[in-house]
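Heads up, the thing below is written out as structure tokens.
Here the complex is missing a single protein chain, while all its other protein chains stay put.
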Amino acid sequence: MSRDPIFRPWMDQLLKLVGAGAAVTGIYVVLMIYFGFSPKTISAGYMPEQPVPYSHALHVGELGLDCRYCHTTVESAGFAAIPPTQTCMNCHEKIEPTSVNLEPVRSSFRTGLPVRWIKVHDLPDYVYFNHSAHVTRGVSCVECHGRVDHMEEVHQVKPLSMGWCLECHRDPAPHLRPVDKVTDLGWGMERTEQEKIDQGSEIMKGLGLYDESGHPTTRMTLMTNCSTCHR
Amino acid sequence: MKQLLDKLSPIMRPELTGNAESPEIDNTAYLPDARQPLVTGENDNTTITDKVCQIVEQKPTVGWWMFFLLSLSVLGLLGVFIPFLIFWGVGTWGVNNPAGWGYAIVNFVFWVGIGHAGTLISAILFLFRQKWRTSINRAAEAMTIFAVICAGMFPGIHVGRAWFAYWMFPIPNQMELWPNFRSPLLWDVFAVGTYFTVSLLFWYMGMIPDLATLRDRAKHSVRKVAYGLLSLGWTGSNRHWHVYERAYLLLAALATPLVLSVHSVVSFDFAVSQVAGWHTTIFPPYFVAGAIFSGFAMVMTLLVPARQLFGLKDVITLKHLENMNKIIMLTGMLVGYAYAQEFFIAWYGGVKVEKFAFINRAFGQYAWAYWIMVSCNVLSPQIFWFKKMRTNITVMFIVSIFVNIGMWFERFVITVTSLANDYTPSAWDYYSPKLADVTILIGAFGLFFTLFALFCRFLPFIAMTEVRGVMAEKARLKSPPPQQGASDSASEDSAAGS
Amino acid sequence: MSAKMTNSQGVETITAEGSSDPRPVLMLAEFETADLLMEAATGVRDQGFRLWDCHTPYPVHGLDQAMGIRPTLLPWLVFGGGATGFTGGLLMQAWMNAVDYPFLISGKPFWSIPASIPVAFELTILLSAFGAFGGMLLLNGLPRFYRPHFRSDRFRRATADRFFISIDGRDRQFDVQANSELLTGLGATAVEVIEE
Partner (left out) sequence: MSSIKNKTGSKPGQALWRSLDEYADSPEFRTLIEKEFPNHAPELFHSTSRRHFLKVMGASVALAGGLAGCRWPQQQILPHTSRPEGRAPGVPVSYASCWEQQEVAEGVLVTSYDGRPIRVDGNGDHPFQSGSATSQMQASVLGLYDPGRSSAPTHRDGDHRVSGSWEAAAEMLAEAGKSDKVAVLAAPKSSLALSMMRKRLLRKIPNSRWHEWAPLHRDSERQGTAQLFGRPMRPVADLSAARVLVCLDADPLMTHPASLAHSSGWASLRSSADDDEPVLSRVWAVESSLSVTGGAADVRIPARTADIAGIAVQLAAATGVSLPSDIAPIVSATQVTDEQILQMAADLKSHAGNCLVMAGDRQPPVVHALAHAINIGLGAVGKTLRFAEIENAERLAHIDDIALLADRIRAGEVETLLILGANPVYDAPAMNESWQQLIDRVPLSIHLGEYEDETAEVCDWHLNGTHFLEEWGDGRSWDGTITLRQPLIAPLYDGRSSIETLSILLDEKPQSGHDLVRSVLESRAGSDKDASWRSWLHDGFIRDSANAVDSAPAIRGGWGAAIESALQVPEGDEIVFLADHSLFDGRYANNGWLQELPDPVTKIAWDNCAQIAPSKAASMGIKTGDMIRLSSGGRELEMPAFVLPCQNPRTIGVSLGYGRLLSDRAAGRLSRKPSLYQIADGVGFDSYQLRSSEAVRAGYAPVSVARGSGTYQLATTQDHNPVRPEEFMGDLEFNEEQRRVGEFARVVGAGFTPDHQQVAESVEDAGPHHPDLKSLWKEHEYKSHRWAMSIDLNVCTGCSACVVACQAENNISVVGKDEVAYGREMHWMRIDRYFSGEDVDNPEVVHQPLTCNQCENAPCEQVCPVAATVHNEEGLNDMVYNRCIGTRYCSNNCPYKVRRFNYFNNTKSPSVTEKMGYNPEVTIRSRGVMEKCTYCVQRINSSKIRANNERRKLTDGEVLPACAQTCPTNAITFGDLADPESRVTATQKSHRSYKMLAELNVKPRTGYMAKLRNRPDQDEG
């Protein structure tokens, strides 16, 4: 006696294909989540539109203003203060006094209402980053903010993710430079990795993060302790 | 009980062909020169296959629907209260400071415990060549899976921020943080996860040939396809059987230490901590014994009605039930010994705080729970000393219920009493559950029974293949062999036993 | 629907519809009991067939010897899985907790074997189990949903209460005439040929 088999030969092939397809999709989805949600994708490149099209490229890059001219508190305080309107007007009362772009600034100066800047480098609230603690140790602005002196509009370059912070907190040496060069964003670009490390190691010793023989000290381990950034 | 079931049977049971209405046959008597059959009545491959398959093939009966819908509605409680819990926070539970753990953990341990009998019956009894397992292992394994599902639910919802529970898995992430492998909770994640996966494989693999049977009997095309897919194109080829049996043996060999490890690890949640009353080296064996104890009790609770309702009296025979009762009594006494031992050590160890912890258990603010536990777990199984009792359906059913209750309270006593009065008296408090605790406790049973109902309905309730194997021997053993031959034949038959 | 005809020896031939030149791909012989099958299997083996098989509703004890099946290498797969699990487990923990981001926890050492045993153990079991299950599928070539056997209605009972011997059409000694005689001789109650 005969019967109909439930499945035909070709179905086996089909099922194999379906299986393979499912596997591929699975991998694809995983990769998407893996990279799609990475801070490198979500955060890096964030460039909100500011009320005033202030160009760092012009002021810092070309006119050569020092970062600290505006961000005065960066060496003394946790926040690198956004300059008060006064600071802008110091020059712009004379320079470009009629520019349309500068209207928000002038009106702020008239009314006393602040300019509403949009925060670009925006860390989560449970992270306590202190500018002075980094700048006075020889971590340059460029390490986190990139070549702001080349930016027409400021945007986020680094992911500012925890993993990214740890990179440096685990091995600061290559990221350090003499304190007086901190705001010189272009400084030492030509150095080789090895030079960076050597130079950094010296600074590390100065900071007591390395002992004389160049081995990390306890203060170094402290830098990866939770309470260093989270309270 | 029995009478009640008999009355119910007509509506509950599908119209079975063959000798479904078989009477209760006592195959528990000891025969000096032969072995009691493991399958009673006039059964052969054909009838067995029919009996088992009909459960699945018949239209669902009123009884099944009643049972299923009831379980489903109870399951609804979970549907309501878990979102409620996630939305408002674990404060909707009764947990507080100092009792940071309450029903959730109690239920977790309880269900994991239940989940032990299945794999134990399948794996350990398999390795020990206990052929009487064949009739009950399928249902027991199913029970395991469902129990572990219930258990697995709790750690997930008991944490304060369930949406971050995945941090317990070592997944690469932007924080470059990893879980803390020193934490018993993490061991739990791996142990229970592994246990669930392996039990699932073990269960499914055992079912493949039976699914093939269902496939070949299937009339309805959907069923044809479904069972066709599930049975992976099994043809009963002996070359396949050869690999299959080896694989099954190895899985059993792996599952056995696994079973023991899982509840040991669960017990570490308590033993590794330093709360007086938790910090005890006796916990791993004690918990394992308890788990087997409660597991068998739950199997009993499920099988006694099932064999009646599905007309499987002569497959799941009195002998099976009696054996299980023996194990329940044994493990019950093991647990009792552990209780006693805890007190002895507390006294002998001379740590005042621990001494207090145990005296407080028995006579403190939670004494009531303690004595419920003792009477259910230690006293009630003692009745099985009498053969009359351990072969009495009603009695064994009631006892099994008692044991379930008792074992839930064991976990309650361990978890709550130790926390509520620990080191600093100023923090002492009384833990009492809130509505959400109770509803989720009940809801978990809803989940369990719903799954079990579906299992009875759609999957082979008995491992037919294995029963056939057992009967093959029965056929061969028709003529009583020489005395010592019994044991030989036992050993040599064994391979076919699965 | 497939066509069906019976030849002189009472050997049924089942032909798949739509096959241009139907060739026999499989011969099925049905036996009443396991014992009959066992003898028949020995017979077939002695004839020196290669591509043949027995089909039983439950693993029949001793049939392997009767068919002369060589032991499987499954255990090695399982062992491989286990070994991977154990070493992988230990290494993972060591790397994550002691190398990549060491935390000072309860004043305990960053790395100690005892704390790592449970996880390593569970992973051992897990991967061994995968080895066992996956190996079984692999070695048995499962899942494979279509087989010529399923064209035979008799063969339904192979998973319930009947015993079959199947000879593959590609076997060197395959010959409808001779083989069917052989099998009936060995006590087959019925012989079928599947054509495609």
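Observations on the model:
Note that the chains are named A, B and C in the order they appear, and that numbering of residues resets to 1 at the start of each chain.
Everything that follows uses one rule, which is that a contact is a pair of C-beta atoms (placed from the backbone, for glycine too) under 8 Å apart; a residue touches a chain by one contact, two chains touch by 3 or more.
Computed from a predicted structure; not experimentally measured.
Checked against the hidden chain, the listed residues A:Lys40, A:His92 or A:Arg170 yield one contact partner: A:Lys40.
Think of the hidden chain as still there; on subunit B it touches residues 88-91, 95-101, 158-161, 164-168, 171-180, 182-186, 189, 269, 272-275, 352-353, 356, 359-360, 363-365, 419, 421-430. Listed here are the subunit C residues that touch the chain not shown: 103-109, 112. Considering the complete assembly, subunit A touches the hidden chain via residues 31-46, 48, 72-73, 75-79, 81-86, 108-109, 112-119, 122, 124-126, 128, 130, 132-133, 136-137, 159, 161, 163, 217-219, 221-222, 225-228, 230-231.
The criterion applied here is as follows: only the chains that are shown with their structure count from here on.
Arrangement of the chains shown, judged by which pairs touch: all-to-all, with no pair of chains left without contact. Should one ask which of B-C and A-B has more C-beta pairs in contact, the pair is B-C. The distance from the centre of subunit B to the centre of subunit C, with each centre set as the mean of the Cα atoms, comes to 30 Å. Look at where the CA atoms of subunit A average out and do the same for subunit B: the two points lie 54 Å apart. Residue positions of subunit B touching 2 or more other chains, listed in rising order: 176-177, 215, 228, 233.
In subunit A, the residues that touch at least two other chains are 6-7, 166. Chain contact summary for the complex, subunit B toward subunit A: residues 173-177, 215, 224-225, 228, 233. Residues of subunit B that touch subunit C in their complex: 44-46, 49, 170, 176-182, 186-187, 190-191, 193-194, 197-198, 201-202, 205, 209, 212-213, 215-217, 228-229, 232-247, 250-251, 254-255, 257-258, 261, 265, 268, 465-466, 468-469, 472, 492-493, 495-496, 498. Contacts from subunit C toward subunit B in the complex involve residues 34, 41, 53-61, 63-64, 67, 69, 72, 74-75, 78, 92-93, 96-97, 100-101, 103, 105-106, 108, 115-116, 118-119, 121-123, 125-126, 128-130, 132-133, 135-137, 139-140, 142-147, 149, 155-161, 164, 166.
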